[in-house]
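Here the complex is missing one protein chain, while the rest keep their positions.
This part shows chain A:
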Amino acid sequence: MTTQHQLQGFARPDDFYADLLAAHEGLTKSESDALNARLILLLAAQIGDGEALKDCLKRAKAVG
């Protein structure tokens, strides 16, 4: 497992997931893509730490 950086995880995973989908409800695909881009930037700013962000990028690319 590639867990160099300890992630915080979710306190209420189902609530988060429902909120996430609700934010996208009614949007076209390109509107959703734009929302996702803004969201990624906001979340990245929330994390801040450069090493942690690099690690996330690597882990996201390793899958799929």
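Observations
Operating definition for what follows: contacts are C-beta pairs under 8 Å (C-beta built on N, C-alpha and C of every residue); 3 or more make two chains touch, one makes a residue touch a chain; residues count from 1.
Keep this in mind: contacts and distances are computed from a predicted model.
The subunit not displayed here is recorded in UniProt as "3-(3-hydroxy-phenyl)propionate hydroxylase", chosen from "3-(3-hydroxy-phenyl)propionate hydroxylase", "Electron transfer flavoprotein subunit beta", "ABC transporter permease" or "Nitrite/sulfite reductase". From the options A:Ala18, A:Ile40 or A:Leu57, the residue with contact to the unseen chain in the full assembly is A:Ala18. One chain is missing from the display, and on chain A it is touched by residues 1-3, 7, 9-10, 13-14, 16-18, 20-21, 24-25, 27, 29, 32, 59-60, 62-64.
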